[in-house]
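Of the protein chains in this complex, all but one are displayed in their positions.
Each chain carries a letter (A, B and C) given by its place in the written order, and its residues are counted from 1.
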Amino acid sequence: MANSKYEYVKKFEMEDKLPPCNWIIVRIDGWHFHGFSDTHEFDKPNDENALNLMNSCAVSMAEHFTDIVFAYGVSDEYSFIWSERSQSYGRRASKILSLCVSYFTSMYVIKWKDFFPQKDLKKPPCFDGRIVLYPRVKMVRDYLCWRQVDCHINNQYNTCCWMLIKSGKSEKEAQELLKGTLAKDKNELLFQQFGINYNELPDIFRKGSCVYKDYAEEMVKVDACGNPVKRRRERVVVGHFDIIGDGFWDEHPYILKED
Amino acid sequence: MANSKYEYVKKFEMEDKLPPCNWIIVRIDGWHFHGFSDTHEFDKPNDENALNLMNSCAVSMAEHFTDIVFAYGVSDEYSFIWSERSQSYGRRASKILSLCVSYFTSMYVIKWKDFFPQKDLKKPPCFDGRIVLYPRVKMVRDYLCWRQVDCHINNQYNTCCWMLIKSGKSEKEAQELLKGTLAKDKNELLFQQFGINYNELPDIFRKGSCVYKDYAEEMVKVDACGNPVKRRRERVVVGHFDIIGDGFWDEHPYILKED
Amino acid sequence: MANSKYEYVKKFEMEDKLPPCNWIIVRIDGWHFHGFSDTHEFDKPNDENALNLMNSCAVSMAEHFTDIVFAYGVSDEYSFIWSERSQSYGRRASKILSLCVSYFTSMYVIKWKDFFPQKDLKKPPCFDGRIVLYPRVKMVRDYLCWRQVDCHINNQYNTCCWMLIKSGKSEKEAQELLKGTLAKDKNELLFQQFGINYNELPDIFRKGSCVYKDYAEEMVKVDACGNPVKRRRERVVVGHFDIIGDGFWDEHPYILKED
Partner (left out) sequence: MANSKYEYVKKFEMEDKLPPCNWIIVRIDGWHFHGFSDTHEFDKPNDENALNLMNSCAVSMAEHFTDIVFAYGVSDEYSFIWSERSQSYGRRASKILSLCVSYFTSMYVIKWKDFFPQKDLKKPPCFDGRIVLYPRVKMVRDYLCWRQVDCHINNQYNTCCWMLIKSGKSEKEAQELLKGTLAKDKNELLFQQFGINYNELPDIFRKGSCVYKDYAEEMVKVDACGNPVKRRRERVVVGHFDIIGDGFWDEHPYILKED
């Protein structure tokens, strides 16, 4: 039985190649994670286990998809930056997008038990994703700034909000109190009412998480003359840095290098 | 700290709305499942548990995404047909694609233990996906024919190939023997050498799996006069039918109904 | 001198094939034609020569691009319907779009003198264009209804407005008087104040223009037995019909025939 009669339907598949020499950012986002985090009783405003689970999945991503040069995560969202030079999957948008969300999701479910040994997974975690292209390094940097500033704004707000709620306010009252406040007002509130110095909160909460390849020299053996033989070893690491300033980028110039 | 300075990066997000009045097919496909099935020692040529796991995930999909009107699966691939009228997620291609692959993947990992209680998941299952649009029902039908004919061709070939291998041939020898054979030659070979009547093999192998909504009347209670009060109940079901002919479609006219 | 060093720039050309089995409508629109019609002192509300020039260009289009099955024009706008089956230019959107606007523009300038023998072309006419796809005949019909209803609404309004202006009102006063009036109010106004029966105005103004292929039998010669030998001859014609009802389409069933 030949299949040729029906094969015309393949002609409806449209090409979706991404243009060359653009940085490809795949941003995935927890879908209805408000409900998901309630169901699994995540700590508020930040659940460190949940963040570490996200980070662990992101590390697996960067190990698995070698064209990912950097990833930045905050809350239930992660942005994966693919090299502008990547030719993986013929730069087909749907391949790149679907493999990213699928692999991440798979990892999230598989690793759940490692980060929540005492909690069963009661709902299927699900992530949506989108691709955004940036033609230059400067814009990739600005994209990351945008996400990190957002992390900061949200975290400061959520920290205040949840401290107020934990101190007895209703959610609505807390929101009312915070309406129109500036950054420094919020820091003041945390310090005055709760003795919290915002800037001493863990970096992972305030700065989000960076995943990238780092290189370390390691000794392989000692040669015949007693000299160490070293090897440059690549490994994917997680850190919580300021990525708005130039410091991090100056120290890791190989991450975002324009052709 | 205002974020406005960096928000220009949002302008690089491109609209990807799918055109109205087209049937949306999301086809997902196991990624490197050859290796995945080896690792997990799937039965050859068909592993019934693995197929049932795929089907169970597809049922969850159809229950969860209510605009999916039909799904067809074979081997490690599944096609989900979204109604041409669907307005879900503003018909944004990347939302629909990413949620489909993510939800399916999530389910696959979660349900693994139910179908393989004695096997640990050793590798992360991963699916790629793509969207294809069809402007008319006739083409959706032809698309499904294309997949079911493919199922038949592959299954017949694989059945022969694996019977030969199990009888002592090498993979290469088996492939040599089958080169250029017609459908009826393969059926003949199965019958003569292995006493297998191809047409008596399970439908799930030969026809693939259909997932769709069925309606059953059920009695809710008995009213004051002793008459049964019935309710039309929708449930998502799995079946293994011929979907090339008109029979199935004539019996389920509500599934693919053109505006 | 080899060119290979620079040829990588060709990889930035993106495919823009239109999906199969969709009707392709190319709508072109006079660009800044308000100014253009002032400069060339077109009659208001309708300039018959200008409309005939548009129609003549549209006829040339349908003769030149044989996959155009129908065209509908009103004012400085024309919609060209390409057969859903057209494979011209590999269905590449930019080829189809650019050739349509270029050929139409070329014809418009070349034919100007035939329709305005006493007027010099003082400004370059320019048309923008866009492509819209329709998956079914019904929607193509509805698209044409949309344009013809628009023609009617605009023409009725403009006729009233210009009669008022010609009778001494300022443009602003005329607009004020017409604000909120219904179709029948406008007909009443035309009849009461100016003795004009709207429905007796020329069809070309009220209904726009249709361009399509018609078939006529013509006698080629007389055969040996004295019987006429006939030939079916195709020619592109212009007409001003109602295309909202079924009449025209029932008489010309070959124009929009779905596969």
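Simple rule for what comes next: a residue touches a chain if its C-beta (ideal position, glycine included) is under 8 Å from a C-beta of that chain, and two chains touch if they have at least 3 such contacts.
These numbers were taken from a predicted model, which means no experiment stands behind them.
Per the touch definition above, the residue from C:114, C:128, C:188 or C:214 contacting the chain not shown is C:128. When the omitted chain is restored, the residue from C:7, C:223 or C:251 that touches it is C:7.
Among C:143, C:205 or C:241, only C:143 touches the chain left out of the display.
Although one chain is hidden here, its contacts on chain A can still be listed: residues 19, 21-22, 133, 135-136, 139. The chain not displayed touches chain C at residues 1, 3, 5-10, 12-14, 28, 31, 60, 94-95, 97-99, 101-110, 121, 124-134, 139, 142-143, 145-146, 149-150, 152-153, 183.
Chain B meets the missing chain through residues 8, 11-12, 14-15, 17, 19-21.
Here is the rule we use: only the chains that are shown with their structure count from here on.
Looking at the partners of chain B and chain C together, the chains they share are A. With centres defined as mean CA coordinates, chain C is found 46 Å away from chain B. The distance from the centre of chain A to the centre of chain B, with each centre set as the mean of the Cα atoms, comes to 31 Å. Taken residue by residue, chain C touches two or more other chains at 19, 21, whereas all remaining positions touch fewer.
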